[in-house]
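Take a look at the structure below.
Other chains of the complex are left out, but the ones given are in their true place.
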Amino acid sequence: MNTFGRIFRLTSFGESHGNAIGGVIDGIPAGEVIDIETIQSELNRRRPGQSSLVSQRNEQDKVELLSGIFEGKTLGTPIGFIIRNCDHHSDDYEMLKDAFRPSHADYTYTAKYGIRDHRGGGRASARETACRIVAGAIAKQILLRLGIHIDAYTSQIGSIRLLSSYSDLDLSLTESSPVRCPDSTISRQMTELIEQIKSVGDTIGGVITCVIKNVPAGLGNPVFGKLQSRLADAMMSINAAKGFDYGVGFDCAAMRGSEMNDSFTYRNGEIHTTTNHSGGIQGGISNGEDIIMRIAFKPVATLMQDIETIDSKGDKIILPAKGRHDACVVPRAVPIVEAMAAMVILDNILLSKIDRL
Amino acid sequence: MNTFGRIFRLTSFGESHGNAIGGVIDGIPAGEVIDIETIQSELNRRRPGQSSLVSQRNEQDKVELLSGIFEGKTLGTPIGFIIRNCDHHSDDYEMLKDAFRPSHADYTYTAKYGIRDHRGGGRASARETACRIVAGAIAKQILLRLGIHIDAYTSQIGSIRLLSSYSDLDLSLTESSPVRCPDSTISRQMTELIEQIKSVGDTIGGVITCVIKNVPAGLGNPVFGKLQSRLADAMMSINAAKGFDYGVGFDCAAMRGSEMNDSFTYRNGEIHTTTNHSGGIQGGISNGEDIIMRIAFKPVATLMQDIETIDSKGDKIILPAKGRHDACVVPRAVPIVEAMAAMVILDNILLSKIDRL
Amino acid sequence: MNTFGRIFRLTSFGESHGNAIGGVIDGIPAGEVIDIETIQSELNRRRPGQSSLVSQRNEQDKVELLSGIFEGKTLGTPIGFIIRNCDHHSDDYEMLKDAFRPSHADYTYTAKYGIRDHRGGGRASARETACRIVAGAIAKQILLRLGIHIDAYTSQIGSIRLLSSYSDLDLSLTESSPVRCPDSTISRQMTELIEQIKSVGDTIGGVITCVIKNVPAGLGNPVFGKLQSRLADAMMSINAAKGFDYGVGFDCAAMRGSEMNDSFTYRNGEIHTTTNHSGGIQGGISNGEDIIMRIAFKPVATLMQDIETIDSKGDKIILPAKGRHDACVVPRAVPIVEAMAAMVILDNILLSKIDRL
């Protein structure tokens, strides 16, 4: 089951050390202008080797679009695309052939399939998320034309939290921060923390906040396929994600109804709420306010330390520190969160067209 | 889109004040013994009017199974079922016809469909979750035969938290607590809090923790349809859910890889982990350890207080306090969480049968 | 897998001798006026006991709608419905418990599920098609409002064929014919043939032709989900259907391209074809011309004759002639063909709304 979405759908494929990764994007409305450079620049945001903070694996992540676009416009037919895997160091992984690394997918893949591609994580590699970036970059272009903006940023690394509300931040500053945190003071603290963690060969977790503005009211579904369900499904499918909430999220547990409820008001001929504790969704359906959500990411399992674990026979083995890995994946996950959000919103915009004849 | 699941699938229907709610459960394996009394007793767990803490609406929630079972066993054909709506006070809702109640689905349904059944929440009513209980009770019986146990309990109401790990609790005590909290001291505090909140006409949120034991390794998917994605989708489809996490959840953000990683060990001829920060899932696939997750619920939006809001024309209106509502839905949501978990796990067990020929 | 359709979807349930059959119709656009009497009168068209030609089983087939309609209009939420099974003669079927009747589903159901409800065919009974009539009658009402007409009629019984093109027939005469053939001479011949076949305890096959007028150009899909694929899938899901073709159908094999091709012409500001050998579909997508198709039905397997067959142990048994069965199901299948066609067309109209933003 490698397909995501109901109308706007990405079907992805690819192991990290096979010939290529790629996918098919189906359900794209016809006649949409797509800028290919923009897709590539979104891919570059996810790419390793962007700063000293992240993995030095030097892949080009160059996307090749194979179909579905003619003279710059979508045909309504699917867009196939591939991204070649070019920086293979497959030999680096020979010792992993029978190893079950802690908190990796080595054991679970073997339990499920009885076979796995042990090189660089295979299908479990975060490299696969590049395919989501491609689909998301296409969705984002269409959404932007509809006035919908999606902005994610790092709001926590370790115990360093950005406490300001998104509405008090200048989100245009996110990209200039090496950790993708729009507050320069917090950004500096996060950067220092990651560097310190890296220096001891360890890794650290974090939280990404994502804001979606100008979503029309009426997207989602009453029971199954609630808009928050689709977003949670999307976000929890990202590697290392351990938690999702929206609006006030887990804080709602300690709140009273009289605090939590968002009062309606009529403003400039439109219905709005005076607060947005609901995070832009009520009863599974968008209400036109900003959609706001958080996704928690665990620290990367691969440490730059020798690791004692077992192999498939149950024997103890020691894996020497090796490879090129991020001390913190959160900054690189920011564009992935945006891509998944874009896919969900566009899918639901398309679905909303059939609510009435 | 009123269908949940890929193989084991519930398609539900029904408004709270229509003739009936009900559904079709498809993909049930053939030849399974189903005890109908057990389904009814699960329904009774969700039913209002169980204690002074919850809504006094006196529905019978009597399920009628219409097909798919013959001489006590499943036929492999779908089980249709209905639950009649019998305690109608539709007139109570006349004043809601044009009202958009704060943090309800009145406005969003109207935005989506241009029409809504305003009586008692219509499709947005939590009454719909009774259908999930039916499907979940069938799934649970099959899972139990496979040795899989699902237990949910209330772990937070307002700011009262149950801090003990599930492994230190006697989960058999959950049902005897009026708030479904297995720790009697905390249970009493929660009960008092809800009564106090109720006395002032307000409502309060909370958190449910759910544990699934004896899940075989190998359930889930590598990329999309990760087991945590399916669980998150399921849980976020429950009314009032605002957040989901699993394993250490949001706490992972502040953890280091060296703390977070679960070491493998070989015990009694089986592979296990020494800790379970991952919450039983690695790389989207179950690893055989207990699956542990939390779901945050917001306080119910309907207060026993006059509420100032607007109607569909944008005019201010005041809705008098009325109706029969819970001051805290969390205890009644416990069996719903279990039901959704059971559906996801059974669906993935069936799907895992096709991983290899 | 008891769901049909992608957006407008029927999920059906029910064995012929269980408590009820029924279903859930999802994806109905909101705000559509639905006349319930019209649904019931469509059901009456399928009902046994309409004339001396068909089975005397006296069921009422009374549909009860349970949800999804409020004050006469669709809510956008699913319509659940049930039809009670009231004319049980379950004892009649006791002897069938272990029998595998020739050309019935007794053996194949047992092979698949290891269990079956032997009473009256269980899930294999054509009674299940009543659920399709309900969904189809709703679809037809919506289509009619869009100007789309669906008319099916009996075009062959045994070797008696109606050779006239549908365009030379008065299709309003179909319902007044006991065999649903709009040509009174052929109708009389067919009626006589069925009566003669019936008198010897045998059964006979036939062909139904179906015409859909005023379908907009642009419905369907280029590769998978071609409009003809969806129609073929739909028609071949009807009990006893053995063949499907459209346009000139199987006759195309003997034709040359120069004969087959439909020339385009510009008429009253619209693009049309001068002939319609394509049957209204080109490249998987409707072209605005009438859609025309044929479905072949085999003779009913249940004869009014003693039948020698085997039981589940492989022993020879003789089943005495018994029960109430049609000598020819084709006339009663006419409304089923129309219902399935209506579901496919409405589904594709809804899907076509998302071809472009």
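Per-chain numbering from 1; labels A, B and C assigned in written order.
What we mean here is this: a residue touches a chain if its C-beta (ideal position, glycine included) is under 8 Å from a C-beta of that chain, and two chains touch if they have at least 3 such contacts.
As the structure is a computational prediction, the values presented were derived from the model and not from experiment.
Counting all copies of the one sequence in the full complex of this file gives 4, of which 3 are shown in place.
By definition in this document, only the chains that are shown with their structure count from here on.
With each centre defined as the average position of its C-alpha atoms, the distance from chain A to chain C rounds to 46 Å.
Centroids built from CA atoms put chain B at 26 Å from chain A.
Rounded to whole angstrom, the centroid-to-centroid distance between chain B and chain C, based on C-alpha atoms, equals 39 Å. The residues of chain B that reach two or more other chains are 1-3, 12, 112-114, 123, listed in rising order.
Within the complex formed with chain C, the chain B residues making contact are 1-3, 9, 11-15, 18-24, 26-27, 30-31, 64-68, 70, 73-80, 82, 112-117, 122-123. Residues of chain B touching chain A in their complex: 1-4, 6, 12, 100, 102-105, 107-109, 111-114, 123-124, 128, 156-159, 197, 202-207, 217-226, 228-237, 241-250, 252-266, 271, 273, 277-279, 281-288, 296-303, 305, 308-310, 314, 351-352, 355-356. Of all the residues in chain C, the ones that touch chain A in their complex are 7, 27, 29-32, 76-77, 142, 146, 222, 350-351, 353-357.
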